[in-house]
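Below you will find the structure I want to go over with you.
With one protein chain held back, the other chains of the complex are shown just where they sit.
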Amino acid sequence: MFNNFFHKMASPKYFYTIAGILIPWLAAGFVLLFLTGLYYGLVKAPPDYQQGDSYRIMFIHVPAAWMSMFIYVVMAGAGAIGLIWRIKLAEVVAISSAPIGAWFTFLALVTGSIWGKPMWGTWWVWDARLTSELILLFLYLGVIALYNAIDDKRTAARAVAILALVGVVNIPIIHYSVEWWNTLHQGPTVTKLDKPSIHLSMLIPLLLMAFAFKLYYAFVVLMRARCEVLDRERHTGWVRELAEKK
Amino acid sequence: MNLTEFFHMGGYAYYVWTSYGIALVVLLLNVILPLRQRNKLLGNIARAAKRTRRNTT
Partner (left out) sequence: MNSDSLLRAFTLLLKRDLTLAMRHRAEMINPLLFFVLVTSLFPLGIGADPKLLQAVGPGVIWVAALLAALLSLEGIFRSDFEDGTLEQFLLSSHPVSVLVLAKVLAHWLITGLPLLVISPLLGVLLGLPGDAILILLVTLALGTPVLSLIGAVGVALTVGLRKGGMILSLLVLPLYVPLLIFAASAVDTAAAGLPVTAHLSLISALLVLALSLSPLATAAALRISLS
């Protein structure tokens, strides 16, 4: 049964149709979780005794940072699958994930910077996490740039898979080296996240937002993947029919 | 907590609402861009198909 599923999934047309069905449901799930998370995070959770209400930025910043790393791993994994088993759909998912991951990284950086202003007094700090996120953004941009620079999209997908895999090996190295560097040059900064236990009223919105963002990634990557499929399959009959129906 | 207090965010209104606002923009952008991309692609493909039909008949 699974064999049949994978064979079907290897067909771009089947994927396009299935994705089209899944997207509205995933989007609805996202909206639900997101709004609930917003309510719990902005209204129900009490202000922090140290940071007042500014800590609420955490409910965007932390899930965004989590997504930036999660998406990179998915991108590298899909790239590896596409490289090893030559599955077109894996290539498509990999490259569709790159801009989404880049945007989440950007969001993590910007919200981290904005949160940092009232906390540390400046817009940018070479905090270990922010610095690693910045480098992660460059890794994403490199993937996107390399893909756009190669004309043949199948070759491009394979090249980008190698790059993503090299990057994924480097991410823990980069993260720990930056953390190490940061502890040498700056005193440890006390952030809300360094506390060993997080209060339930703050944990709930955090987790809600984290799951909401995962659903968001799911439906948005499917949207982008459908575009990529249309682009790659533009000369096939089913795509032409689809285009002329509109 | 009344509405004014809520928007005031304990004095951090500017920071909190800018962050959430940027988040909203990013989330919306990543939905709108693929939608527009899809319509553009389908339009291009349809036009190209029409052209080849005209050229071969």
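What to note about this one:
For clarity, chains are labelled A and B in written order, and residue numbers in each chain start from 1.
Definition applied: contacts are C-beta pairs under 8 Å (C-beta built on N, C-alpha and C of every residue); 3 or more make two chains touch, one makes a residue touch a chain.
All values reported here derive from a predicted model rather than from experimental measurement.
Every shown chain that the unseen chain touches in the whole complex is listed here: A. From the options A:Val178, A:Met202 or A:Ala243, the residue with contact to the chain not on display is A:Val178. Within the complete assembly, A:Ile162 is the residue of A:Ile162, A:Leu207 or A:Leu242 that touches the hidden chain. In the full complex, chain A touches the omitted chain through residues 83, 135, 138-139, 141-142, 145-146, 149-150, 155, 158-159, 162-163, 165-167, 169-170, 173-174, 177-178, 180-181, 184.
As a working rule, only the chains that are shown with their structure count from here on.
On chain A, the positions that touch chain B within their shared complex are 27, 42-43, 47, 52-54, 56-57, 60-61, 64, 99-100, 103-104, 106-107, 110-111, 114-115, 117-118, 216, 220, 223-224, 226-227, 230-231, 234, 239-240, 242-244, 246. Per the touch definition, chain B reaches chain A in the complex via residues 1, 6, 9-12, 15-16, 18-20, 22-23, 26-27, 29-31, 34-35, 37-39, 41-43, 45-46, 48-50.
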